[in-house]
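Structure in structure tokens, see below.
The complex appears here minus one protein chain, its other protein chains still in place.
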């Protein structure tokens, strides 16, 4: 980092921090997306069952009896919650990408040799 | 590490070891906290069930019938055990943080240029 | 990398990229192979059951009743899907290994001191 003005060094550090945040966000997004896909697939499967189908649900390491109606209600709530969370993560990702783009431009401009 | 007195070098090594221990502790704490949250949530759900609810529990890869009373007793014991473990981990974390703070102060004092 | 002609440097970078792709492929292959082994083992176990056996299947965190016939059909489809995926991954691995072999030969030939 010798020869790089302190101001630019601090911008580079900020950029690195943004990139780490972005990486974390992308990982979280993938996890939520995966959970959402699973919940949607389960919803589809449960919807096809007869109304009096025998259904259990896992509660931690326990398994308790439930029924189609309750199972569908819980799955729909789960899907909704996950969609809200996914949207929030996508908004954060977009904002962070904009900040990174802006800061990168600032750094490039600061490092450009001035004519003269 | 050239120019750093051996005594300070050994304090820096000790500090690094403490920080690694702290990181491990924090990870363990998060894991126990997560398990505790799950157990508490399960307890809440099971408490709401009728007394004659059909409940199974997983035993490794097996699933055996149990009942509400037994399930509640096991969950309460699990919650208690996890709370004890969490408290122990928090005490260790606090002590380690104090040691780190102290050692950091010692190192800073040892590296401070003496007037003269 | 000093003293290495730019052309060879770019071949070395390409080689590294291929090796990373290969490592990823091998990991994916192992994962699919593992899933395939499990599905085949399950198929074997279910086939041995009487036709009217009580069988449930997990749908996310839910458990629903199924029967031997449906369970077998789903397992067979799963085995087939996994075998197709495994074959595709093996073809990709073979092609990548050939590319790596070729590129390694090119690099060695480029780095060989020319007589004279």
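Per-chain residue numbering starts at 1, and chain names A, B and C are given in the order in which the chains are listed.
The working rule: a residue touches a chain if its C-beta (ideal position, glycine included) is under 8 Å from a C-beta of that chain, and two chains touch if they have at least 3 such contacts.
Please read these numbers as outputs of a predicted model, since none were measured by experiment.
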Please identify which of the visible chains the hidden chain touches across the whole complex.
-> B, C
Of C:8, C:25 or C:55, which one is in contact with the hidden chain?
-> C:55
Of C:16, C:45, C:80 or C:102, the residue that touches the missing chain is C:45
Touch with the missing chain holds, among B:3, B:60 or B:113, for B:60
Quickly run down the residues of chain C that touch the omitted chain.
-> 38-39, 41-42, 45-46, 49, 53-58, 63, 66, 71, 75
Can you list, in ascending order, the chain B residues touching the missing chain?
-> 56, 59-65
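Everything below uses one rule, namely that only the chains that are shown with their structure count from here on.
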Indicate the whole-number Å distance between the mean C-alpha point of chain A and the mean C-alpha point of chain C.
-> 27
For chain A, write out the residues touching at least two other chains, lowest number first.
-> 56, 63
